[in-house]
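Okay, handing you the structure first.
Just one protein chain is left out here, and the rest sit where they should.
Letters A, B and C mark the chains as written, and numbering starts fresh at 1 in each.
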Amino acid sequence: MANMTYAQAVRKVIQEEMRRDDKVFVMGEDVEKLGGVFGTTRDLYKEFGTERIRNTPISESAIVGAAVGAASAGMRPIAELMYWDFAFVAADQIFNQMCKTRYVFGGNAKLPIVLRSQQGTGRGNAATHSQSLETIFMHIPGVKVACPSTPAEAAGLLRTAIRDDNPVCFFEHKALYITKGEVPDDPEFMIPFGKADIKREGSDVTIVTNLLYVSRALEAAEELAKEGISAEVIDPRTLVPFDYDTVTESVKKTGRLVVVHEAHQNCGWGAQVIAEVSKRAFRYLDAAPIHLGAKPCPLPFNPGLEAAVIPSVKEIVDACKAAMYH
Amino acid sequence: MANMTYAQAVRKVIQEEMRRDDKVFVMGEDVEKLGGVFGTTRDLYKEFGTERIRNTPISESAIVGAAVGAASAGMRPIAELMYWDFAFVAADQIFNQMCKTRYVFGGNAKLPIVLRSQQGTGRGNAATHSQSLETIFMHIPGVKVACPSTPAEAAGLLRTAIRDDNPVCFFEHKALYITKGEVPDDPEFMIPFGKADIKREGSDVTIVTNLLYVSRALEAAEELAKEGISAEVIDPRTLVPFDYDTVTESVKKTGRLVVVHEAHQNCGWGAQVIAEVSKRAFRYLDAAPIHLGAKPCPLPFNPGLEAAVIPSVKEIVDACKAAMYH
Amino acid sequence: MIDKKTGLWIYNKMNEIRDFEETAWTLFTENKLRGSVHLYTGEEAVAASVCAQLSDEDLIASTHRGHGHCIAKGAELDRALAELMGKATGYCKGRSGSMHIADFTKGNLGANAIVGGGIPIATGGALALKMQNKPNVAVAFFGDGASNQGTFHESINMAAVWKLPCIYVVENNQFGMTVPVWQSTSVEDISVRGAAYGIPGETVDGNDVVAVYEAFARAKERALKGEGPSIIECKTYRWRGHWTGDPEVYRTREEVEDWKQNKDPIKRFREYLIKHKLATKKELDEINEAAAEKMAKAVEFAMNSPEPDPAHVLDDVFYEG
Partner (left out) sequence: MIDKKTGLWIYNKMNEIRDFEETAWTLFTENKLRGSVHLYTGEEAVAASVCAQLSDEDLIASTHRGHGHCIAKGAELDRALAELMGKATGYCKGRSGSMHIADFTKGNLGANAIVGGGIPIATGGALALKMQNKPNVAVAFFGDGASNQGTFHESINMAAVWKLPCIYVVENNQFGMTVPVWQSTSVEDISVRGAAYGIPGETVDGNDVVAVYEAFARAKERALKGEGPSIIECKTYRWRGHWTGDPEVYRTREEVEDWKQNKDPIKRFREYLIKHKLATKKELDEINEAAAEKMAKAVEFAMNSPEPDPAHVLDDVFYEG
């Protein structure tokens, strides 16, 4: 075990996997000398050279398309978008090409791509640099979706992603990069996709959440504990595939479900969890499931406004209480 | 009243609104001589000239971006994408620019844009020409979303869209273009946004659906009637704003909710309706709400495969029965 | 210069493509084929002359008008037609139809129903070839219309900066769907856009096998020497409507007839082969007959092939290693 930041965990795994397999390479904007805005490839060009830590032009469609082509032809690209918000710039290559290639070509293509980026609020980046977009990647079939909330998960899920023979969209969170935690030294440490993690056990209400909101949900659970309410906090860790079993089991136990995420609430993935779990555990539900997400406006720059748009710890607490005392 | 096709209704309103307001103009691929792939602007260039019925290069980002710029500068563009699938090609201009401009600039910009296209299955267009993408436009705030399912709605909603001072994404369905119906002659005929239409009254189960699936839900309702089950079919008509009141009232009456759409089921808007209505009418629900949508794979070319991916009338019937006899 | 073997190969492929396209047309009019089908009739010289210089290790990315590329890159007519008809025996199990057809095993990265969608993918293929030190090239085929998509610009700039072995072949058939090039494109010769990337751009008569062949040979040589990409614009013309239901309001019958009568690439190349004593009439007639026979068998194969089983509709979304 070593104590390191989430950003360092990402870097460590990229480095180890590039050493292990020379088909793995990194391409993206400013990944070379800068090492990315958050340092996740810092100095790697010194070890691997500028062919394998490859600065690209500011051409997101070409970046993703080149990853699709290179993967089709036997490489294992880790393509980086600087912010997930820029996925919209490359959206055709992501959703019409990368997502569909294998299926449409009758299963003959194999696309081992990791498309990495970071998202979310917390750094005053405003409307086009703060969105949480993972729901869209669940809606359009064809990619796996991983969302680590700790340094160990960043390491374990990223290694799984790199070794996966399918496109994986890897969602990091900008506010998590500086968080620290223990990460196994084992260069084979992997976290399987499709297994949720119960971040805190509880018996009264199930909170499902991801990324930055795991810590906020845990804060809320602390608050609730003071009032005698025992909240279970579940982090699905991968959204495709999604571990409904663990969530359903929990709801069968607690009878109450709150899903909270930083993604927009309207048609956010929380609604999907509510619909699916309602189907699987309807008779167990003691109260209406509650969905919290960002309000329906672009993310504003001002910190007070930004905070007003995304769910607060208090709102999570209140939602759980509402579920308890409906 | 005049009997006409859905495509003719769209054309009629474009023509009338262009006569009424010379700031309204059409831009898109092949809108001029061809009149669009489905004839919705056929021969209009003869009346309005090629400046106002404007063939564009195949440059979707520039088309949407130019609409944003032109609208910001006082015009009222009707921009056409040939298929909604191509929204991904222009996604940054749609979701990061068009959706956010007004809000981010402090409410100073006004963007009267109609972005029109058609979507869906039924013509053997396969993976990148058959998707149903309206959910994404609900998830990212900043545009209104209209989905007409009849010729009269095509006319009434489109006129409302053109006269709206906000960006409206207008979702037509390729398989509906040839359907016929009565359309009011009144050149002021408008259908307000945010008002659902009860397409069939019923008392046992509420089916919420849109576009092509309205007719399939009505077929299912016929089937169910034969077995003594009375289904209410509700078409929200606009997804932003969404008339939850009408749906909630219905569910309070029927106690059962089935949402069906051609969009992918995973994180499709049906889940949102289920989450929201569960919250509003939890105590009234006699059974778990059911969500039907396209299965998680790209839309295949073969008609039998395509049919297997999207919900069938039988699946709708079965879902309603399951809700009845859970 | 084209040698006899290559000449006959090209002549054969052109005929296979022509037969395939015209058969597809007939099947469509007979309601045996559905969907969006874009035919390559009249443009055969481009795919055939380019692919004559490619092996299975070379890569191509194709377009919505992709049957010609697919066949020239080595696909068999039978499984290709089966795919167009959505049959289980098709190259893509009936999932792709005309617009996404590919025989992946032959280095075809796929037809692409998104205009401009294949250009970055070919570029990525070239990147892989370069990183793997392979003596191969990648080719992006695309139309005049596609040359106005952002992907054109981003990809060629990237390939130029990285000196990728990628060749960008513009099939300028005068129209993007119904829009004439002058109405959509700011330059007459799209090849001049090479200047924007500091790379060679050349415009050739796309109905002249020899011209296309030689231009591509130059570009390929340059690519293999590590000098980077080139643009080759082939001026050509499609005989059929843009798609099988096209009312063709945007051009005259006379214009179409002129291209058919006076500029048919197959006829021209046939005359060239005979004139240069690379083949006899008899040899060429035999090729024509063999192609026709192959096509007839392909129709039989495709017609008699089973529909795919909907039980497997969810297979292959992900590779399950």
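As a convention for this text, contacts are C-beta pairs under 8 Å (C-beta built on N, C-alpha and C of every residue); 3 or more make two chains touch, one makes a residue touch a chain.
What you are looking at is a predicted structure, and each value in this text was computed from that prediction instead of being measured.
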The chain left out here touches which displayed chains?
A, B, C
Which of these, C:123, C:184 or C:236, touches the one chain of the complex that we don't see?
C:184
Return the single residue from C:21, C:44, C:154 or C:233 that touches the missing chain.
C:154
Out of B:31, B:44, B:68 or B:114, the sole contact with the unshown chain comes from B:68
Touch list for chain A against the chain that is not drawn:
29-30, 32-34, 55-61, 85-86, 89, 123-129, 295-298, 300-305, 307-309
Could you list which residues of chain B touch the chain missing from the display?
25, 51-52, 56-57, 59, 61-62, 64-75, 77, 92-93, 96-97, 100-110, 141-142, 144, 165-166
Contacts of chain C with the missing chain: which residues?
148-154, 156-158, 160-161, 183-187, 192-193, 195-199
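Note that in this section only the chains that are shown with their structure count from here on.
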Approximately how many whole Å separate the CA-defined centres of chain B and chain C?
36
Where in chain B do residues touch two or more of the other chains?
85-86, 89, 126-128, 296-298, 300
Find every residue in chain C that makes contact with two or more other chains and list them.
95-96, 100, 114, 117, 150, 317
